[in-house]
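A single protein chain has been removed from this complex, and every other one stays in its place.
Lettered A and B in written order, each chain numbered from 1.
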Amino acid sequence: MTTTDQPTETHEQVEPPVAFEADEADWRPSREGVIARLVALGALVVVIVAIPHLVDDVYVNLVSRVAVYGIVALSMNVLVGYAGQVSLGHAAFFGVGAFGSAYGLAEMDVPWPAAVVLAAITGAVGAIVLGAVALRLQGLYLALVTISYGLFAERTMFNIRSLTGGGAGQEAPRPSFFESDVQYAYLCLGFLALALLFDWRLVSSRSGRSIQALRDDERVAASWGVNVTGYKLLAFIISGVLAGIAGALFASINQVAVAPDFGFSLSLTFLVMTVVGGIGNRWGVVLGGALFAVLPTLLDRAHENFHFFPFSIIEATWEPAIGALLLLLTLISFPGGLAQQLGPVLGWLQFRKFAVDHGDAGPATAGGGMGARP
Amino acid sequence: MAILETDDVSIRFGGVQALTDVSFAVEKAEIVGILGPNGAGKTTFFNCINGFYSPSAGRVHLHGEDVTDLKPEERAKRGLGRTFQQVGLVRSFTVIENLIVAQHKSVKYGLVAGLVGAPWVLEEEAELRRRALEVLDFMDLTEHKHSPVQGLPYGVLKMVEVAAVLATDPEILMLDEPLAGTGPEEGQAFCNRLKDMRRELGLTIVMIEHHVPLVLGTSDYVYVLNFGSLLAEGEPDEIRGNADVAEAYMGEGATTLD
Partner (left out) sequence: MTGFIGGFVEGFVEVLVFGLQDGAIIAFVGLGIALVFKATRIINFGQGELGTVPAFAALLMMSSFDLDRTVSDSTFVLIVATLLAVALGAGLGVLMNVIVVRRLASASPVTSLVATAGVMLLLVAIQVIAFEPRGRSFPRFIDGKFGIPGFDVEMAWHTVVIIAVLAASAAALALFFRTPPGVALLATAQDPFAAELQGVPVARMRTLAWGAAGALGALGGVLGAGVFENLSPGLMTSTFLIPAFTGVVLGGITSMVGAVVGGLAIGFITNGANKLVAVFELDVPGPPFAATFVVLLLVLLFRPRGLFGQEA
């Protein structure tokens, strides 16, 4: 309380008009800041687009793998991050898409694009089965069902000879215009870009918002008119479609789909990469997917080239151990995953202030808007 | 014709009869108060009206239509809006994002259009934003528009919740203890605002509250629940002097609520 002799002000100020248009975040980068960001983004895009040509022939298929894992990560992010569901058997959706595509190509002799559509449909159907169960079960029980479903898919569904070629697997040739490794890598990267675009559209529209609202509080969403059942199933369908398409792309990397490729350990890898990447953040999960796609190769190359500890001991067989350690570290100490650690940079690239996050808030604004843990 | 009414709604949970034959009717643009001690079944009653519980007996009518078998989403689409005892908001979103989600049922573009990003979608999104800001302004919450819901003080959250429900463009506003945690001054301010809403927006308001004097001072009609059944109903003055009601609240021997 001031102790001046001046009289208190009279309320004669005019209320400033509320600016409906300029309601974006008040901060704007400086001219230099804009240019710096544009240069950085430009450089990134150039590098990514050039990668298939830059790397050795041996690694080009790895680039395709990175893209595929990225799409799967986005698929998991929709189900686990946006919808708040559990998915410990995601390899089932992935495999269903792979075998769907392979069946179309090998048995029905359809052109490759049609096979991808088939994969999307089978992926969606495979996911709806779980979606229907998820309407009745939550949490732990749902988790068990997803695991059991994954095992059922791996050991039973994917071994039915008439559908999947049994033990020998099914052929999955590449499309005619993208036959070489480099061309195929570009195709996969293109699909990843489309998936990212789709994800952005999802959260910017009513469907994405409704799905996330359900995750936080079903009752409130219902009281606002959100069709709970419909949007829950939609989340599963979208997740299934993305995973199915990823599966089709995956099958055509090595041009064959075999059941053991789509087992429980892959489901766990998918889960780990999504959590480590940062659930809820599209860039984080894609980075997580990329990391785990290259990790075995990375470890092997490091082992060959660096002869000092720890690389002298660590090779590709250490990948599961490192993955598990990263998972535990993320859950216990760094819940936002890579997205949280890289948060300031990711935010800067998206034309926001470069601000270091001081702990509590999860990667809420960087790409999705949600709480951190699974 | 009553805009909202229930006919002998009863509900049982396991061995407990939570509500017995509760009938009430609300006219358009009325403000109705629901009083009763803790555990009387007030929120349970709301849940039955809303659709979160399915009554073991009795019917619920909205605009004369029997909605007893409809899901909560369906009732929301018919103009029913409500707030919750634990603040009912999407916790991981910001205030303005909540108000945009709340406008769910007024969105006209379809699923595919939204996913593809058609131009009319972008126009409609801008309109949703504009409307959200309008409602925030009406509730004096503009300063919080970009604040994440998590971290805002309880009192502000309760107002944000009301703003969100207003954004759903309801005809009937069901408020479950909106004044919890507020002092008498804020409470009175809120009740005045309720009257403004009734006047400016033509809203019908049903309110569960414990601030008895405020409810009696704001409502046109009051119902009192006790142990799951209707103890009394009437205009505020009648309720004020009702000995049974006084006893229910303040124990044996009390004869009025003052």
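Going forward, a residue touches a chain if its C-beta (ideal position, glycine included) is under 8 Å from a C-beta of that chain, and two chains touch if they have at least 3 such contacts.
Because the structure is a prediction, the values reported are computed rather than measured.
J.: Please identify which of the visible chains the hidden chain touches across the whole complex.
T.: A
J.: Which listed residue, A:55, A:294 or A:331, touches the chain dropped from view?
T.: Considering the complete complex, A:331 is the one touching the chain left out.
J.: Specify the residue from the set A:156, A:255, A:312 or A:350 that touches the hidden chain.
T.: Counting the whole complex, the residue in contact with the absent chain is A:156.
J.: Under the stated touch rule, tell me which residues of chain A contact the chain that is not displayed.
T.: Touch with the absent chain occurs at residues 86, 88, 133, 136-137, 139-141, 143-145, 147-149, 151-152, 154-156, 159-161, 166, 268, 271-272, 275, 317-318, 320-321, 323-325, 327-328, 331-332, 373-374.
The rule is short, and it goes like this: only the chains that are shown with their structure count from here on.
J.: Considering the complex alone, what residue numbers of chain A touch chain B?
T.: 18, 20, 23, 25, 198, 201-202, 204-207, 209-210, 212-213, 215-217, 219-228, 234, 361-362, 364, 369-371
J.: Which residues of chain B touch chain A in the complex?
T.: 50-52, 71-73, 76-77, 80-82, 84, 88-94, 96-97, 100-102, 104-105, 107, 109, 111, 114-117, 121, 125, 129-130, 133, 137, 142, 145-146, 148, 164-165, 168
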